[in-house]
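Missing here is one protein chain; the remaining ones are kept as they sit in the complex.
Order as written gives the chain letters A and B; numbering starts at 1 within each chain.
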Amino acid sequence: MDQLIFASEVMLNGLMTGVMYALVALGFVLIFKASGVFNYAQGVLALFAALTLVGIQNGQVPFAHLINAAFGTSLHHFGWTVPSILAVALTALVMVGLAFLIEKLVLQHLVGQEPIILFMATIGLAYFLEGLGDVMWGADIKTLDVGLPQGISESIESVTDSWFGYGYFIDRLDIWATVIAALLVAALVAFAQYTKQGRAMRAVADDHQAALSVGISLRFIWVMVWSIAGFVALVAGIMWGTKSGVQFSLSLIALKALPVLMLGGFTSIPGAIVGGLIIGVGEKLFEFAIGPMVGGATENWFAYVLALLFLVFRPQGLFGERIIERV
Amino acid sequence: MLYREAGDFKTSYRDDSQTFPIKLERWGYYAVVALAFAVVPFVINDYWASAVLVPFLIYAIAAIGLNILTGYAGQVSLGTGGFMAVGAYSVYKLMTAFPDVSLLIHVVLAGIITAIVGVLFGLPSLRIKGFYLAVATLAAQFFLVWLFNKVPWFYNYSASGQITAPTRTFMGEAISGPAASAPAKYLVCLSFAFLVAWMARNLTRGSIGRKWMAIRDMDIAAEIIGVNPLRAKLSAFAVSSFFIGMAGALLFAVYLGAAEVGEAFGINKSFLVLFMIIIGGLGSIFGSFAGAAFLVLLPVLLKNLLVGNLGWPTDLAAHIELMIVGALIVTFLIVEPHGLARLWSLTKEKLRLWPFPH
Partner (left out) sequence: MKLKFPAIVAAATMLAAPAMADLIVPNMSYRTGPYAANGIPYADGFADYFTLLNERDGGIGGQKVQVPECETAYNTEKGVECYEALKSQNPLVLNPLSTGITYQLIPKIGVDGITLYTPGYGRTSAKDGSVFEWVFNAPANYWDGASVAVKHILDQEGGDLTGSKIALVYHNSAYGKEPIRTLQELSKKHGFELSELPVDAPGQEQKSQWLQIRRDKPDYVIMYAWGVMNQVAIQEAVNIRFPMDKFIGIWWSGSENDVKPAGAGAEGYKALTFHGVGQEYPLYDDLKQYVYDAGKAAGAGDQTGTVLYSRGAYAALVIAEAIAKAQELAGTAEINAAQMRDGFEALDITAERMVELGLPDFGAPIQLSCENHGGDGLGRIQQWDAAAGQWNLITDFIEPDAEILDPLIKEDSQAYASEAGLTPRCN
């Protein structure tokens, strides 16, 4: 009985963790859907967004280290702090500007190229952004606090304690992440379904050339999609950054999103969410039940094995578009 | 002026389909090989061997291996690091279990063991395609690393799980371990790289290579014209893993000398080798060398330039180095999307016509 309660607690936490994975996977899906690009830079984008957010919040001087090294000055901070909401808004603006620049300097020149080449361009972009983020804001660890609560949710603990005699552990940050992810997905779906731009975006996703021929500006759509992906990256960056502080490792969360993507399908927003939940629950339950027998730390590989098992039965991912092959 | 087909008459099909059909190029190739084998070993020092040439050659072997799988047979793989780990741990177990057998034989054996493991993880490729196949190879990557970290038998029950390569000799000269000299290490890696490139070139232009390419271009169509996808795909996995396993064995035994699986053979290694073949050029042996050179040499070059010559702080230099590498990749793509190999062949095209471009 105890084991069952523990397992259900592990499962609930797995679901929450899955939402955190899905947040990262969402950014990949958006860009893949609209432009067929597998955006390797998504993780770095999250890091860059979080770094910018903290930098703006704390009034850091961007490129301070470079300026100091070049001119022998000793600038660090402007001496002000920016309220969280404003800082988030400003960071979102920076991400839009970044999307514009990416389109202008990179994607525009690569229209009509094969996916592998666009993928490669995002590799270059990832290198560049990683360097830029460090030069702009420094490589030291930064604490991110936008007022999200953290720690055990006491009400859930006391309620479950009175029901089962064992208080469940649910992190308040995870609850917030779930709510925000739900809002984000709802907003994205509504945007795609009911707005003109959203419909244009779906048209582009279906067929670039047909979309162009009915007068949709591909450039505008790409800027828009990259801006949205940048914003999603910002949200993911805030969630993960609150947990661990903002530093280089934040870009590695992309690795946790890969099995989610493959399981859910590269082209499906619901797929990213469901995939995230399955991976989250699966890896946590496996670690709970089998982990101790084989020495633990199984989560990383089990996520991929789980995705692999699903793919053997559905090679296009759970929600991916059916692959139709013709000769 | 000299770079011409004109006057270079061929009298057989065999001559006509050789790798270097133009005389000047053929002689250039002989000259490079002669230089690499006969001159470089006498002038090489420790820095050049350990920091530049040995890693370059080893990564070139790995890149050729991955290029066979991804570039020729069209199967995306992100498991290179894991397969290299299989090679490294196989060679370690073999070296310590049979100290009297030559290391060179162990390296080949390690390649064969890796090939078997590679085929095993290649099985899902029959069902899963495209980017989705990456998940199977990623599963291999993470599972293998976990396994080598977890099972003490693989690292001979050492306290920390690090493996260290003992000294082994070949014709009286140490080729692994701390006493190995720069020329010895370089020559071992060069010989392997040369043989691997030669094998890969001849495999890929033979019937098996054509089958791989048919599968890459469209597997259903290939099946209809009589290519057995099971055999073609699994043979690509086997050959590719064989080369990658040898690269891993050399990386551990000759280059690094000590390794820890998560650090030396992590997912980053898989990405690095994938970047090499994409930047170098998919489906090209020359591209594998060019890509390895680009990603091994460029950071070293930039570092020496920025820190050594311009005297910048190391951290700033490291960050700017990242930005430059990234910007260069994007610039290359915009100029020539199909990698360095295409850039090279375009240059050759142009040279052939020079100075009369029309």
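What we mean here is this: contacts are C-beta pairs under 8 Å (C-beta built on N, C-alpha and C of every residue); 3 or more make two chains touch, one makes a residue touch a chain.
These figures come from a predicted structure and were not determined experimentally.
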Omitted-chain contact residue, chosen from B:P41, B:G130 or B:P166: B:P166
Residue touching the undisplayed chain, where the options are A:F6, A:F63, A:F100 or A:F191: A:F6
Residue, one of A:T122, A:N300 or A:Q316, that touches the chain absent here: A:N300
Touching residue (missing chain; options A:I85, A:L101, A:I152 or A:L309): A:I152
Absent-chain interface as seen on chain B, which is shown: 32, 45-47, 50-52, 55, 96, 146, 149, 158-162, 164, 166-167, 177-179, 255-260, 262-264, 266, 293, 297, 300-301, 303-305, 307-309, 313-315, 317-319, 322
Where the missing chain touches chain A, by residue: 6, 9-10, 13-14, 17, 64-65, 68, 72, 74, 76, 134, 138-141, 143-145, 150-152, 169, 171, 240, 243-245, 247-250, 252-253, 256, 283-284, 287-288, 291, 295-297, 299-300
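Throughout what follows, only the chains that are shown with their structure count from here on.
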Computed distance of Cα centres, chain B from chain A, in Å: 32
Chain B-facing residues of chain A, complex: 38, 65-66, 69, 105-106, 109-110, 113-114, 116-117, 119-121, 123-132, 134-135, 139, 255, 258-259, 262-263, 266, 294-295, 297-298, 300-301, 304-305, 307-308, 311-312, 315-317, 320, 323, 325, 327
Interfacial residue positions of chain B with respect to chain A in the complex: 124, 127-132, 134-136, 138-139, 141-143, 145-146, 149-150, 218, 220-221, 224, 267, 275, 278-279, 282, 312-313, 315-316, 319-330, 333-334, 337-338
